[in-house]
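Omission of a single protein chain aside, the complex is shown with its protein chains in their original locations.
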Amino acid sequence: MQVEINVNGKARKAEVEDRTLLVYFLRDTLQLTGTHVGCDTSSCGACTVHLDGVAVKSCTLLAAQADGCSVTTIEGMAKDGEMHPLQEGFRECHGLQCGYCTPGMIMTAADLLKRTPKPSETEIRFALEGNICRCTGYHNIVKAIQWAAENTAAPMLADSHLWTNDVVVEKVVETE
Amino acid sequence: MITYPFEYKRASSVAEAVSMLAEGGKALSGGHSLIPSMKLRLNMPDALVDVGRIPELKGISMDGDELVIGAGSTHADIADSQLVKEKLSLFAEGAAHIGDPAVRSRGTIGGSLAHADPSADWPALVLAANATIVVTGPNGERSIPSTDFFTGLFSTALNDDELITKIRVPVSAGSKSTYQKFAQPASRYALVGCAIVKQADGQVSVAFSGVSDAPFRDTDVEKNLNSGQEAGPVGKGQSIMSDNFASEKYRVHLASVYLQRALEAVA
Partner (left out) sequence: MSNRYIGESIKRREDKRFITGKGRYTDDIVLPGMLHAHFVRSPYAHARVVGIDLEEAKAMPGVIAIYTGDDVAAINGVPCGWQVNFRNGETMREPKHPMLIPTGSTAKHVGDAVAVVIAETKDSAIDAAELVMVEWEELPAVAAPADAILPDAPKVHEQFPDNKAFDWTFGNPIEEVDAAMEKAAHITELEFINQRVVPNAMEPRAYIGSYDETSDKYTLYTSTQNPHLIRLLMCAFVLGIPEHKVRVVGPDVGGGFGSKIYHYTEEALVTWASKQIGQPVKWTSDRSEAFLTDAHGRDHATKAEMGFDADGNIVGLRIKTVANMGAYLSTFAPAVPTYLHGTLLQGLYTTPKINIDMTCVFTHTVAVDAYRGAGRPEATYLLERLMDLAALEMGRDPAELRFQNFIPPFDGVEQPGYQTQVALQYDSGNYEAVLKRGLEMLGYENFRAEQAEAAKTNKILGVGFSTYVEACGIAPSAVVGALGARAGLFESAQVRVQPTGKVSVFTGSHSHGQGHETTFVQVVADKLGIPMDDVDLVHGDSDTIAFGMGTYGSRSLAVGGSAIVKSIDKILEKGAKIAAHKLECAEGDLEYAEGKWTVKGTDKSIGFGDVALTAYVPHVYPAGLEPGLDFSSFYDPANFTYPFGCHIAVVEVDKETGKVTLKRMIAVDDVGNVINPMIVDGQIHGGLAQGIGQALFEGTIYDENGQLTNGSYMDYCMPRADDLPMFETDRQVTPCPHNPLGVKGAGEAGAIGSTPAVVNAVIDALWSAGHKPKDILMPLTSERVWEAMN
């Protein structure tokens, strides 16, 4: 079947199998390999992206279900060369080591900050319930998210769209 | 990980979904129970009927003394709903315990009920709340009391060609309710989930997820409590589950502890 999905602001049209999962559409069809696969059971969160502005596990979603929707991946988080505050926070606080879980962590954290701009440590830890990191012990991930919450200018917080970069659709790009 | 091949169909109305289901296949709502089981190839429907965009399945409202929840409402929709918090805090509390934020944003109450995982949270919640599951099939709509809905391990009274459309839950002034959950540490499903609704007159209804191979209302416990006695043993006559995380003995013990905690919460 054919799907058309707005990915990081670009409308992407492609032929996929009915059974194609969104994560493989992103990784294999669009070559957006920042979204990772770490498990088979929707448990680890490495594949987290935003679907219409909400964090979802792209391994548990058909590309067909995302047809007509807007998807933001880690590749879409920096805007005009400016890092997203969470990206800065992870770097600033050493919130990553091997980097494999990091995109999913950032996408989950972006969803959290959108709902709860100044989360407590407990709120952050509960929000990360579905994201597994094997390197950091989460300590610096919690700090990275706190950093982003503290170092985000007020106008940016007011603009809820910023957190997901639901930007204007550009021209349609066909992908084989 | 990839599912077996299947045909994807998208329904835009309940009527269309029902006619598609009549040709076979399974309804796909949030997909958070179904897709994982299909990826592991434990489930292999020929077709999936996507009901995720049907407007009729969305929405939460009051209808007289009943809270009516569209089957396509996500766990997050319900957890965040002011109306639910006000009228039936049990559901908001329970929904907030399901999975993780990403799962709550996609998984739906209808999908979870249809999947009928004995360790899922919704079954105990709807049972304790005396909810009615409203379904639509080729012969129109019918209502299934939650107590008749769960028929065993992953099995329900829902026919293959029927779709859950809404959940109707009676709410009454002065009632108190709670959901107390001991989570399996890896999956975060309920090892024991105890839901209690206590009416203004003190009468309680008590239901458990995670304890038996089918969720259940503990009528013995209810009888005891409602006649002013101690709760007594939990899960009498039930087939208690035993697994890597809790033996039968420990599960029953946990269920008793969580029943007491729930009773304290509504005292």
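Chains: A and B, in written order; residue numbering restarts at 1 for each.
The rule is short, and it goes like this: a contact is a pair of C-beta atoms (placed from the backbone, for glycine too) under 8 Å apart; a residue touches a chain by one contact, two chains touch by 3 or more.
Keep in mind the model is a prediction, meaning the values are calculated, not measured.
> Can you work out which residue in A:E15, A:D40 or A:E150 touches the chain that's missing from view?
Per the contact definition at the top, the residue touching the missing chain is A:D40.
> Extract the touching residues of subunit B with respect to the undisplayed chain.
Residues 1-2, 4-5, 40-41, 182, 185-187, 244-247, 250, 253-254, 257 of subunit B touch the chain absent from view.
> Going by the touch rule given at the top, which residues of subunit A touch the chain that is not shown?
Counting over the whole complex, subunit A touches the hidden chain at residues 17, 19, 27, 31-41, 43-44, 46, 73-75, 77-78, 83, 87, 90-92, 94, 96-103, 106, 121-122, 124-126, 128-129, 131-142.
Here, only the chains that are shown with their structure count from here on.
> Could you put a whole-Å number on the gap between the CA centroids of subunit A and subunit B?
29
> Quick one: in the complex, what on subunit B touches subunit A?
Interface residues on subunit B, with respect to subunit A: 1-8, 10, 28, 31-32, 35-36, 39-40, 48, 50, 52, 99-103, 105-106, 186-188.
> Hey, which residues of subunit A end up touching subunit B in the complex?
On the subunit A side, the touching residues are 1, 17-19, 21, 24, 37, 40-43, 45, 48, 54-57, 59-62, 64-65, 67, 108, 111-112, 127, 129-131.
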